[in-house]
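The complex is shown incomplete by one protein chain, all other protein chains being positioned as in the whole.
Presenting chain A:
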């Protein structure tokens, strides 16, 4: 069983946290700090498995992690999961994110945290591996997003208006405005 999935950056700031076992909020933050502490000490060419944390689950759990550029993807699993399998699963998850976000980077994870959660929900459910076929996952996520967008109607109008305004390129506009030929004569007034 997967006990927790944590994504944090090189400085330990959490980008996504998902616990499949109940922990109080402060406990969750402590686990994140401890995991970051353990993982950041590791060299780049050592193995991807870590034992020795004490906060989650006692002795029967390992950390399986992968380091991509500025992000650590850490899966805390117990002994019922195949370690190499989980390592592959991280790869599948990241590739899926890449497909969904088009060349995903850390900022995508920051600003679209909820979407990342929805994608993760298609891969891991209740601490168990659900689907590993990347195309299937992406297809399902697409369908769900479409469904959400299609819930149009009046209440969707504000969101659409906002995105329309955002997409406007204001600095460009003055160049395009054709005022026409207007001759304005400014009268010379005596200075104050």
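Just so it is clear, contacts are C-beta pairs under 8 Å (C-beta built on N, C-alpha and C of every residue); 3 or more make two chains touch, one makes a residue touch a chain; residues count from 1.
Assume contacts and distances are computed from a predicted model.
Participant: Just go with whichever of "AP-1 complex subunit gamma", "Integrator complex subunit 11", "Trafficking protein particle complex subunit" or "AP-3 complex subunit delta" UniProt uses as the name of the absent chain.
Facilitator: "AP-1 complex subunit gamma"
Participant: Touching the missing chain, which residues of chain A?
Facilitator: Output for chain A: 14, 16-17, 20, 22, 25, 28-29, 43, 45-52, 82-85, 87-89, 92, 103, 105, 107-108, 110-111, 113-114, 117-118, 121, 125-133, 135-136, 140, 143-144, 147-148, 151, 155, 157-158, 161-162, 165-166, 170.
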